[in-house]
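Left out: one protein chain. Kept in place: all the others.
The first chain written gets the first letter, and so on, giving A and B; residue counts start at 1 in each chain.
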Amino acid sequence: MSQSDQRQGKAEPESFEDPGLPYHRPRLADKDPKAAKRAERQVAAMFGISILGTIIALWAYFGLDQSATDTASIMQMNTAIGIGVMLGLFGIGFGAIHWAKTLMRDHDMVEERHELRSSDEARAGAIQNLKDGVEDSGIGATPEGVGRRGLLKGSLITAVLLAPLALLVPQIGNMGGNWDVNALRHTMWKKGTRLARDPEGTLIKASDVTIGSAFHVIPEGLNELEHGKLEEKAKAIVLMVRLDPRDLNLQPGREDWSFDGIIAFSKVCTHVGCPVALYEQQTHHLLCPCHQSTFDVANGAKVIFGPARRPLPQLPIAVDDEGYIIAQSDFDEPVGPSYWDRLKTPGSSPSAEAVGN
Amino acid sequence: MGTKIDHAAAGTANYLDERTSIGGFVKFFARKIFPDHWSFMLGEVALYSFVVLLISGVFLTAYFVPSMTPVTYDGSFASMRGVEMSEAFRSTLQTSFDIPGGLLLRQIHHWAALLFTASILVHMARIFFTGAFRKPREINWLVGFTLMIMSLAAGFTGYSLPDDVLSGNGLRIIDGILKSIPIIGAYISFWLFGGEFPGEILIPRMFTAHILIVPGLILGLIALHLFLVFLHKHTQYPGGGRTHKNVVGLPLFPVYTAKAGGFFFVVFGVIAFMAAFFTINPVWNYGPYDPSPVSAGTQPDWYILFIDGALRLMPGELFGIPSEWFVGGYTISWNLLVPGVIMPALLFGFMALYPWFEAWATGDRGEKHVLDRPRNAPVRTGIGVGVITFYLVMVLESMNDIMAMLFQLSLNDITLSLRVAIFVAPVVAFMVTKRLCLGLQRKDRELVLHGNETGRIVRHENGEYIEVHKPLDEQARWIRVSYDDIAPSVVAPQFNDRGVQRKGHKWDKFKHLLSRFYYEDRVSPVTPAELEDAKHHH
Partner (left out) sequence: MKKLATKRYHKAAPLMLVLLLLAAITGVAAITTSAPATAATQVTGNDVVEGQKLFAANCATCHGMKAQGQEDIAPSLVGVGAASVDFQVGSGRMPMQMSGTQARAKMPQFAQPQIDLLAAYVASLGAGPMVPTAEQVDGSLGNAANGMELFRTNCAMCHGSVGGGGALTQGKYAPSLGKTTPTHIYEAMLTGPQSMPVFNQDNISSKGKRDIISYLEEQRKPSPGGLKLGAIGPVAEGFWAWVVGIGLIIASTVWVGARSS
């Protein structure tokens, strides 16, 4: 109690009292029958708009030229039916809500809550029923308090846990195709495979590639594959550019993987696999549009920004005697995103050059 | 005429009741009370968007062919004639261009999906900031959280079905993230795609997930969600006459039948409006999926943006430490695991388990059916704003190239700034929000003690000028003084009378620390005694 209270000899309650439900202000429609009639007309008008909307939608569907497939006609049909649907829906929605707000009861009502906890008798009854059930099951409690027939319970649980495996293991196992994860290590590129333009598939001559060019490349023969075309393309895509040889810093051990400033790298980002396609001619940077990993083509496509960690694998290229550009071999490491045993070739330790940090 | 309908109704009712005991059910439900507040309708928005998705989805399945078999296009869209594409893409083009109103149907479906996921987040935020997840609603919070995850799954599988370049690159990214999982990553990728990426079976599998498994789970969870809402009865905001032991509001029949029923049409109408006027997912511009092309501005639908942003934020190397490790010849890609697996697990785990974290701090105070005004739970509100800020930083980063283009900025600079912001901004947001809440509580105290300024100046006989304040009426005062004033918990003594450390003492100490974090800084509500004092100051 505060000092002033003690002086007055009056004790204030510890906290305020709930003032009860607020005063209910009647609405216009409650007080004035004309306002109620007006509200009724408004609601009916809204329902009327809905009917109008439905008519518009049907008129558009049957009335407009259904066979016209130029973009303007499609947009017209789309918008006209859409407006009809929209009005048809809004009319009912606003009408029903307006009705509820203006004409339906809006005096608050009070409902009592009951505690969620079951009564003690209900609980006792539940426990007793469960106990009876356990006894009836033949497992039952012994005087020591431990259920007997442990063998029953143990074997039941074991069987139930194992049973799904009979169905699930084969079914889940079947979903992985041939599970040949090693296929990720190889692409279509082999010694002598000619480079072709993506998507046409026409061959590329070394003389076609001028300084500043960027060619999107696929292996010759990709477009003619009967099966697995996209799977192979997803690993085999390559970006080939030509820099001024003076700007190119050849990586040790890779001096003969490029020629005359023409150099080729895998187009599959080493981050999560998007095509790395944005070649900035002047800075020689290669930008991946998905997460902005940036690779420096002049310096072995190493990462200079962004979430990628490994440089793009380089495709060793040369010119054949007809002037076409060819691959010298497959990439020296798996292309694309990393995975657990990416650097472990089957049955041997990881190749030193593939670490490529 | 009236009696004929009455007779028919009575007959039907009798027929049903004799077979189902529906009478008791109708008695129980018809006049159920629901409190009236606009923020209670947000969950309905999610429900209705889902219904729109179901309706539009059923019709879409009449035309969509979930197959990756290559075909050559010869439909009416000129820019794709002669192009090789999957059946899935071709059937999507056919729906858009050769079926009158087909494009409208696709757009209704996609806008509804964006609204479904958005309304779930808004609804979840309302539940969080008003404390509606407290006892007895913790389980319903988990159900709702699972619904949120399911909505992400539904959306992702859905927009990947047309097999276009944009969504296909999204699948490529998922493939990369899966592969990064230690030991089993490549096998999970093979399992999902039926072999190497992209495979020939993914679209049919996603189709089954999208139209059967995920909606089935969602429907079941919605049923459970609504059942619990009915069982627990709806919460209500503080106000006169509203206690933890009652519900004050309006009856289900007819008021909410009309309002909620009408609202379905309003939500559907908004979706139809957007579908009629705004282009969404123009797959004919992206082209059929091919691993080679990619477009500037490659982002997933908005609800997946935060993962894309996290992937962009993560550096490949930080201060010389690489984010990909080679341990014993095996590769561990932290640059994928952290943003793609670990961060979402932590974020979602925190969100899912939050009711229990707060319960540790608060202790069991019984069933809570009156909501908190957010200002009266400053730390909870601060945590909510902090988490939202964390989420928003990632969303901003996911659109760094679009921001760079629109606002003439460098996307490298945006990324570098947001790398700092992801750690700093949520903490700052928490601190600022908490202080704002405490400030608002103090303002409430002032209002209760002194009332509102009226702008009338009165001069006393002794020459003193005062501004007349109008005291708050009972209702306005009650809202400001009726909140729970929770003090930090007290730890039981460490040792019992025999000098032995109490079991669970460490846990009690931890809960006490949490409780202090939550409740040490607090503003208590005005008591009648304080009000009397204030009156006597004049």
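Keep in mind that, in the parts below, contacts are C-beta pairs under 8 Å (C-beta built on N, C-alpha and C of every residue); 3 or more make two chains touch, one makes a residue touch a chain.
What you see is a predicted model; the values in this text were computed from it and never measured.
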Residue among A:Ala277, A:Ala298 or A:Leu312 that touches the chain left out of view: A:Ala277
Candidate in contact with the missing chain, chosen from B:Leu16, B:Val122 or B:Ile149: B:Val122
Touching the absent chain when the full complex is considered, from B:Leu212, B:Leu409 or B:Val424: B:Leu409
Full-complex contact with the absent chain, from B:Asn140, B:Thr157, B:Gln236 or B:Gln299: B:Gln299
Sites on chain B contacted by the missing partner chain, in the whole complex: 36-42, 45, 78-83, 96-97, 103, 107, 110-111, 114-115, 118-119, 122, 165-166, 259, 262-263, 266-267, 270-271, 273-274, 276-282, 285-287, 292-303, 305, 398-402, 404-405, 408-413
Chain A residues that touch the omitted chain in the full complex: 25, 27-29, 71-72, 74-75, 78-79, 97, 101-102, 106, 197-199, 205, 207-216, 241, 275, 277-283, 285, 287, 289, 292, 294, 305
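Keep this in mind: only the chains that are shown with their structure count from here on.
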Mean-CA-position distance for chain B and chain A (Å): 16
Of all residues in chain B, those that touch chain A in their complex: 31-33, 70, 76-77, 96-98, 100-101, 103-104, 107, 136, 169, 172-173, 175-177, 179-187, 189-199, 231-233, 239-241, 243-251, 254-255, 258-259, 261-269, 272-273, 275-277, 289-298, 308, 311-317, 322-324, 326, 329-333, 335-336, 339, 367, 369, 400-401, 411-412, 415, 474-475, 477-478, 481-482, 525, 527-530, 532-533, 536
In the complex with chain B, residue positions of chain A that touch it: 1-2, 4-5, 12-16, 18-22, 61, 64, 66, 69, 74, 77-79, 81-83, 85-87, 89-97, 99-101, 104-106, 108-113, 115-116, 172, 175-181, 183-184, 198-199, 216, 218, 228-231, 233-235, 237, 267-268, 271-275, 277-278, 289-293, 303, 305-310, 336-344, 349-350, 355, 357
